[in-house]
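One structure below.
Excluded from the complex is one protein chain; the other protein chains are retained at their positions.
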């Protein structure tokens, strides 16, 4: 029988989740193509991935709302998700809406609390939060007769605290849970722990602290569950990790690399929180600095909230470099992308690849997913082309195994 | 004894040659660093390459002039090669000037003829031209006790005729030479034939027809001499071959890619000749189309002569692409580079790599040089990162051999 | 009783006309604001202009089609004119559609003929074409009880022939008409002659030859009818005529000004015709050269057809200038505008201002309209700010007269 895979979206009423659900439905109904999906390129051809038509969507959100309403708002403001398309997939959005449950709020910053549904504002004990998330996931799987559920974190950027004692080991964390002591535990860790502990793969598409903690590495290894992140690489950083290796290869000295990102969606609004901004900027700058490996380079990343842009990210990068004979040259680039339309297909890709990995018995972090993330866990390589080599080699290996298995089976 | 390598520059009074000679001298005198030299990156570390201080420069030019004067003009107009630096390397430039000989003019376009020294305007028989070039090369080698001479074509862009009968085979060409029948034979082929036939490697850094003809492949194989080209990849095309794979990897549909190049040097002036322009534009567009491999893409390359820019290439590229859910997005980039300062270090790189290849007994086209060219001969790959893989693998192999040889010798 | 003014659009199924009709309806129905309308700024406040709600639309087109259909196509491709808005003004579009009549085709270029409705392809005698246009205009006026009809040419760019003998004087033209001799007479002149001769003001929003011919100046003076043009100034040229005076005022020497325009609508397609392109480029470059008044400036305007852009004009301008101490500096600008949404409100402005001028007894060319045109007839001033001064002074004068008239009436 056909495999059925659940995709559980943390931040289900957000722009990215909305585009994931609407986009998958539009593909299944043949209203749009598979442009933007890495798993549909010839590079990844022939892999035994779950079909888009077998995916079932649900998720958590801390706001009141609905995917149907989010799709209308998003469409009206951003020109993507037209009236016609929304009408055609309305039933699919409503079906997903029925699978959305209230999220958890642990140590959320003020900007996030302000958006939360009143019901969530009363305190919940930590063990209860975890149990609730796990119950939601299991019920979702059962109700829809799913073979697996992939949990993808698409919630707002968290400010990154230092790894607190509670996050340093599984034992420490279990002790904190037992005492319902939330100090130093962000919401993302609660979701991630709940998912992995219940046997469901967890993908962190945000710069949250979760996926990278010792606690979760230990847990995912112990449970035999894949867990990967962090922070989807969709726009300006993607271009940076493609361009920077050029300067290295040609021995051109990058004196300055200044990046200005402007955006106007909820993500941009949350980034006005200095803590959240700092974690985002760190991830964006880190990739560049690792590739260039030159301490003399002056680099800066700015993210400014410009409400009129809504979901359209407008980025400007200025690269000042020195060549032969000290000649000072420049490159500038402008990037104008619909952030959620860039992110959504990658979420589908990651869900399919995580499902494949889980089936194959992989656990812990997944290096083949490196090209999808700004800070790929346990992968030092930041050069996009070399990260793609990891993915392509993985695909070749799986294809080979699949063929062998078929021959053996025949 | 230390190996001594000659670098023979066709177009010796041009901007690129001037920067090659002045730059090498400045490096040797420790007035400038090795920024811009690929052969000085860690990627190519440990190769037994000729030292910059062992290179001796000479060349052909069809104009009256001198490298000393060219350096002054270039410095005054472009800000690179300062008065101080020129003074410090004046003796080196004068030494190279003594090694420059009058070039050959076979089927040159009007724009090139107009620049030629009067002495060259009387007709010379084809066999005499070839003999003269070979005599110049041999005398240069002898006078300077050189172990090898690498001939690098840096002359103005030629218009590319179809491969004429005379270029189709060695026999045909020899017959044409015997009869002094120049139909369909451009100057670049005369230089290339003369060099290879005399046992000297030939590198075509321009979009000339020479290096790619069946005649020269046959000849270089027969003579056991390396021969590579074509058209140095220094600026906008370089960026294109770095960026385009990103769109392929992410399954983003490039609807349009429009490139505008503006420059004001002699190269730009010659490109006002429609034939020359056509061959340049073809090389620039071809690389992009091969990477994208999408017939729906609308692409265009414009090269405009803007005198005020002189040697500074100003390029603007507009990329219109479609992502998930049909969202239409844009990327723009601006490139502002000193063309000759970008090209010159690559000429030094190619001379060193050609010398290494010749010593190792390689002959014919050299795939490891692919990342240096817009149209690398016999290499289909246009993705810059993958071309770099070819170079890096080659370096690893040579290093391995060198180590083995040392162990064997010890 | 309220004044009623007809606006007759040549090219009624085109993008601009469609936005004019849909936009006016949307304003009247309070679905959109008056953003983009110069006549709604405080600068022009207090003028006795016809209300948007009193305008009645009709026109000619040489294609089969309808404004309703054009609106749908335009909306689907360009994101402006949403499904919701189109639905809300559908009745208004249908009403305008009923007022569209087949246009005339005299010496049309191949690219225009290819679009024409078959019915128009049989030859019509010149006097009959004129009579037909006049009959259409008069019937429109009568049927809708209009106080005036303003004819606005929005058809595709014509190639500009030299002013042929037939266009040199009214007598010559009448003689040509009498003999139905069309040599050197473009369609735009036929429309313009018909309109003015019938007593209706004529506005040329395209770079057509019509409005600027001696014939029409003579005619409009004789008939006491306003007539103005040429070529609406909506985007890149507008910015040029705003920026160029800065360099003059600051005594900065513009060495080069290179402009690249990319667009993908029918206008762009027609501009692939070399004749049409030449007339458009001439108008765009002329304005710049007149302001700079410096023969040393190298300037170039390119217009490239890039289908994926549709109605969105993407322009890139590079300005290379020299300041104090010979310092070479640069400015670049990018303009990304929806061409028809920029043009449409100006068409409404021009219709209202032409109606006012006609009522006031003005005839011939109208200098107050200078800021609306790339080549304002009989106005040498190209500096946009100074052109605005002409309009603002005119407004002040009319306001003054209006007040005096009221006082006199009281």
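In order of appearance the chains are A, B and C, and numbering begins at 1 in each one.
Quick note on the criterion: contacts are C-beta pairs under 8 Å (C-beta built on N, C-alpha and C of every residue); 3 or more make two chains touch, one makes a residue touch a chain.
A quick note: this is a predicted structure, and the numbers were derived from the prediction, not measured.
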Ask   = Which is it among C:114, C:329 or C:405 that touches the chain not included here?
value = C:329
Remark   = Touch assignment to the omitted chain, from C:37, C:150, C:166 or C:227, lands on C:37
Note = From A:123, A:175, A:300 or A:404, the answer for touching the chain not displayed is A:300
Message = Going by the contact rule already stated, which one of C:10, C:81, C:120 or C:141 would touch the omitted chain in the full complex?
response = C:81
Remark   = Touch rule applied to subunit B and the missing chain gives residues 79, 82-84, 334
Key: Interface with the undisplayed chain - residues on subunit A   = 255-256, 258, 260, 262, 298, 300, 302, 304, 306-309, 314, 316, 318, 320, 328, 332, 334
Request  = Over the whole complex, note the residues of subunit C touching the chain we left out.
outcome  = 19, 22-23, 26, 32, 34-38, 40-41, 43, 79-81, 85, 238-239, 242-243, 245-246, 248-253, 322-327, 329-338, 341-342, 344-345, 371, 383-386, 388
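To be clear about the criterion, only the chains that are shown with their structure count from here on.
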Inquiry  = For subunit A versus subunit C, what separation do you get between their C-alpha means, in angstrom?
reply    = 50
Task = Determine the centre-to-centre distance between subunit B and subunit C, using the mean Cα coordinates as centres, and give it in whole Å.
result = 51
Query = When the centre of a chain is set as the mean of its C-alpha atoms, what distance in Å lies between subunit A and subunit B?
reply = 44
Remark   = For subunit C, residue numbers touching 2 or more other chains are 334
